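As you look at this complex, bear in mind that one protein chain is not there, while each of the others sits in place.
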Amino acid sequence: MRKLAPLLLRLALWAILALTLFPIVWMVVTAVKPADMSQTLPPVWVFRPTMSNFVSVLTGKTYASQNFGVLLLHSLIVTVASTLLALLVGVPAAYGLARVRFRGRRAAATWILSTIMFPPAVSVVPIFILSARLSLTDTYPVLIVPYAAFSLPMVIWMLRSSIKQIPFEIEEAAMVDGLSQLAMVRVIVLPLLVPGIVAAALLSAILSWNEFLFALTLTRSKVQTAPVGLNEFTSMYGTQWGQLTAAATVTVAPILVMTLVLRRRLVEGLSFGAVK
Amino acid sequence: MTTSNLAHTNRRSVLKSGVAAVGGLLTASTVLGRPYLARAQAAKPSQLTMLYATVEADSDAVKTLLPQFKSLHGIDIAMDTMPYNALQQKVFAELASKSAYYDIVIVDAPWMSAVIDNIHPITDMILDSNLTDAAEFDLTDFIPKVFYDTAVFKPSASTVHWSQSGDVDAKAIKQGGFEIYGLPIQANALTMSYRKDLFEDADNKSAFQAKYGKPLAVPETWDDFVQVASFFTRPRKRLWGTTLMAGAGDWATDDFKTMLASFGGDGYMINDKFEPVFAGPEGVAALTFYVDLINKYKVTPPGTTSASWDTAATEFETGLVAMSMNYHTETLNASVHGTMDYAMVPKKVQYGPHFGAMMLSVNAFSKNKEWAYRTIQFLTGKASQAAMLPLQLHPTRRSAYEVAAKDPSYAQKFGNFYPVLGKSLENGVGRPRLKNYSDVDRSIWVAVNDAARRATTPEAALAKAAAQVKTQLAQAGYTPG
Partner (left out) sequence: MAIPGAATAGGAITGPPPPRYWVRHRVALTGWGLLAPALIVLLIMSVVPTIYLVMFAFQHVDLLGPGTKFVGIQNFERVLGDPEMWSDAGATALYVALAVSIQLVFGMALALMLNRKMRETNLLTALFILPLGVAPVVSALIFRELLNPVYGWVDFYLQSWGLMGDPVDWLANPLTAWISIITLDVWQWTPFVALILLAGLQGVPQEPREAAVVDGAGPLSLFWHVTLPLMRPFIAIALVLRAIEAFKTFAGVYVLTGGGPGTSTTLLTLDMYRIALQDFDVGAASALGICFLFALSFVMSRLLAVLAKSTDILED
């Protein structure tokens, strides 16, 4: 009995995992399947895998007007820039909220958190009109700033709790030793914040990488991102499942790899220092 | 456009009252034409940009023509495409932001009433001999029905249809107070595809003869259609009679309006006086028949009440159905080992396949209107349309259909498709002209979907939709009368 329980647990876990990964497995299998097998039932499991879908997606040999590889590059630029922006403005804000006692601090903290509720479906039209008036449509900033703002409340709150977990005595001691405030933050605080920053950056990157509505509405071709391009594989004439799943696999892969590599930091960072 | 003049305008027949004003307008149009004569050679841009549909208007075919335009005029055409499901949003967003970025935009017929103020009318440029070689361009070659439904609108009253049916005549259009807002490039109509191999199979033929006492043939009426579809429905062999697109979406409205017109109703669904006319006896009979195909005769594959045009295409492609109705050429997967051809969508009292064309238009905010016009003139010209046939453009010119009929390679490649498409366009029924058509469209597809999955009866579903449509029309300022 003692030995049976862990075995059952393992079995259950692997079974749930199989179920969870089923759609992803389907995606990858379809991407490497020859085109006329992708819809056949019973599902074909034994076939000679083909890379042709990946080749045509990444060399622009599809009916889409843009090479999907270029869209991935746009996505990469937007994601990296918006994540950096979120961290650049988020880290000082988190530090200020955690360490500096000033009037209105609490109200500011609550307001920052409450901006997270703004649905993109509501803000997209005003932002669209604004961007048209400022001639910002189809430029990088028009996606970078909103994406940074989408993840900023979460970034600030995750980092604020991480900072609060750093004993203040360490900072005091550092300053007594003659370090300037800025140097102290750089030398003492930032290294301790790395798990929190990694977790916040990863979540922020996932949000930006996968965003669809703003990307569809605010870009044309120069800044069009991968999720908008993915939509182009389905049309009135049917869906190009091979190309769609190949493009989707390529899109999902970097996020998956990053999640795999950074998962331990992610778990640490997600604790929000929430213990009461 | 104001509410008051709409209320008094009788759509599709405004020309009658317009004839009296012909003399005055004739002078006006000559005066209006003059600015173009004065600066016939507008500054030549090095590049023009065009917003186009991905597959739904055959961007692959258009792409092949762009190098030729470049070598003729030295102008690059940068073409961005969007799939149809995001195209309306994209086009409206571009026009709403009054952006000059795209010189040329694709416009689908039902959008025109909403965007009319943002599209540059090209009638004067068509009439300008410096910009248009009338003989070579030959406006009369366009299929009149397609041209009028897609491109001819009245600037002061965007809901009014042009009532004539003869050859396209830009002068007459101008004199009637109308304008040409673009040149049709892709004409879609509902056509039926069927599995030729199944219809020609000897066992099927004799079994059908034995069962129904008549030879197995491609159905021309809905009554025959039910028999043939029932005959081919063999769920155990994963074969069904036909596809339908009864899922919640634009496609369901289009299916319904085809049925409505063929059952003798007004396929436009909203009449000249802004009254919903789809919930009458013909509408109820048409929707009841449609629902019966799914639930009573059960000739459609599972999933029909959530199907859209892409699922219907896939079902035919993978050999699940003997017949299918859709808006484009279809193919069969190699693993199906079948052959196929096309026929008209069946009729009850008349043919009434849904049709709608897309046109290339000049963005009103473009800084290169003349060259944009030259581009669309080139892309929709006789030679261009013929050249795009092998890549399955659905032409808007009669000459292209003649080319397709003469050259046996097209019959070899696409079977009957082009003759059937040509005939379907002749019999096709367009959509009402309303700036809030997407609202009306949605109310109707919800009714069709509700009835198809038996959430309510066809009568109740249509009555509810008609009440909603009345409110929507009133909200848009369209008052009945």
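Details
Lettered A and B in written order, each chain numbered from 1.
Heads up, the rule we're going with is that a contact is a pair of C-beta atoms (placed from the backbone, for glycine too) under 8 Å apart; a residue touches a chain by one contact, two chains touch by 3 or more.
Note that the structure is predicted; figures quoted are calculated from it, not measured.
The chain not shown here is touched by just one of B:M79, B:V115 or B:L287, and that residue is B:V115.
Remark: the omitted chain is touched by one listed residue; of A:A35, A:L76 or A:V89 this is A:V89. Per the touch definition above, the residue from A:L9, A:V55, A:L73 or A:A173 contacting the chain not shown is A:L9. Panel shows subunit B; residues 1, 88-89, 92-93, 95-97, 114-118, 238, 247-249, 301-306, 311, 314-315, 318, 320, 436, 438-439, 442, 446, 449-450, 453, 455, 475 of it touch the chain omitted from the view.
The chain not shown here touches subunit A at positions 6, 9-10, 12-14, 16-17, 20-24, 26-27, 39-43, 85, 88-90, 92-93, 95-97, 99-106, 108-110, 112-127, 129-130, 145-146, 148-150, 152-154, 156-157, 160-161, 164-169, 171-172, 175, 181, 206, 209-210, 212-213, 217, 226-227, 230-231, 234, 239, 241, 244-245, 248, 251-252, 255-256, 258-260, 263-264, 266-268, 270-276.
Note that in this section only the chains that are shown with their structure count from here on.
Centroids built from CA atoms put subunit B at 40 Å from subunit A. Contact residues on subunit A toward subunit B in their complex (touch as defined above): 36-37, 39-41, 63-66, 128-129, 132, 137-138, 216-217, 220-221, 228, 231-232, 234-239.
Considering their complex, residues 51-52, 54-56, 59-60, 78-86, 89-90, 93, 96-99, 101, 238, 309-310, 313-314, 317-318, 327-328, 333-335 of subunit B touch subunit A.
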